[in-house]
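In this view, the complex is presented without one of its protein chains, the others remaining in place.
After this line comes chain A, so read on.
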């Protein structure tokens, strides 16, 4: 699965000046109550906790305080070739910042080596304006950029890619769906039938091992009509999300109700699964495309009242 979102960060007064300076190819640190210069700047003093306001220019050259070498860079790291991760104390600063040093080979890295900022081609007022550091040579330093408009917000896209390893019970449930079956499990202690199966009863705390095949029809216990759009939504609104209590199950699950107008859906309505064409089936609950009214008379309230 992959999820991602472009988070924004409002910077506040200190980090706003720091980011704005980056857009001008300058690095600012801040002076703390004890006279130390922190770079990157802190918003609050680590000794007195008072707001810090005195920003001073540091760098663009600095000294490697300590380092390690990375042979195989990962996506999203500053360089796509082997590089050194180093703690770099910029000239004029008392604290070190972590960054990449494009040294070419491990042999060229050493503690105490002098390095200089390599700026991104088009600084925009973002921490990535510092592309990386490079060994200080005699070549002329980069000139500061033009005066930049104040930067008050940065965007930080964050993406997660992950694999869900199914439990034994989830696996049986998903494989059952691939064969058009709905598999639940019964608790040996309280007798309640869970679907999807969990492998343990949350009430009794005992393992559940008895599989139960459930019919693909049941009762709408309760529902809502989703009218609101939002990012990442996978079904265009309006749609009805209902809790469907399959016959023989003791816990409802959420699914879509189609095949009637949203205002015709009601508590107690009897519904049946509408499966996708068999050739589209996979090990997924989406094999059931939706539920639709079965035409049976509504279930009496008392038959599902304890499942609300």
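Here is the rule we use: a contact is a pair of C-beta atoms (placed from the backbone, for glycine too) under 8 Å apart; a residue touches a chain by one contact, two chains touch by 3 or more; residues count from 1.
Rule of thumb we're sticking to: contacts and distances are computed from a predicted model.
Not shown: a single chain whose UniProt protein name, out of "Xanthine dehydrogenase family protein subunit M", "Sarcosine oxidase subunit alpha family protein", "Acetyl-CoA acetyltransferase" or "Heme chaperone HemW", is "Acetyl-CoA acetyltransferase".
Within the full complex, the residue among A:24, A:94 or A:170 touching the omitted chain is A:170. The chain not shown here is touched by just one of A:232, A:277 or A:297, and that residue is A:232.
Contact with the undisplayed chain is limited, among A:130, A:148, A:256 or A:271, to A:256.
Shown as candidates are A:53, A:68, A:168 or A:203; the residue that touches the absent chain is A:203. Considering the complete assembly, chain A touches the hidden chain via residues 1, 3, 5, 7-15, 42-49, 51, 152-153, 156, 158, 164, 166, 170, 173-174, 190, 192-194, 196, 202-203, 221-228, 230-235, 239, 241-243, 250-251, 253-256, 262, 267, 284-286, 288, 301, 305-308.
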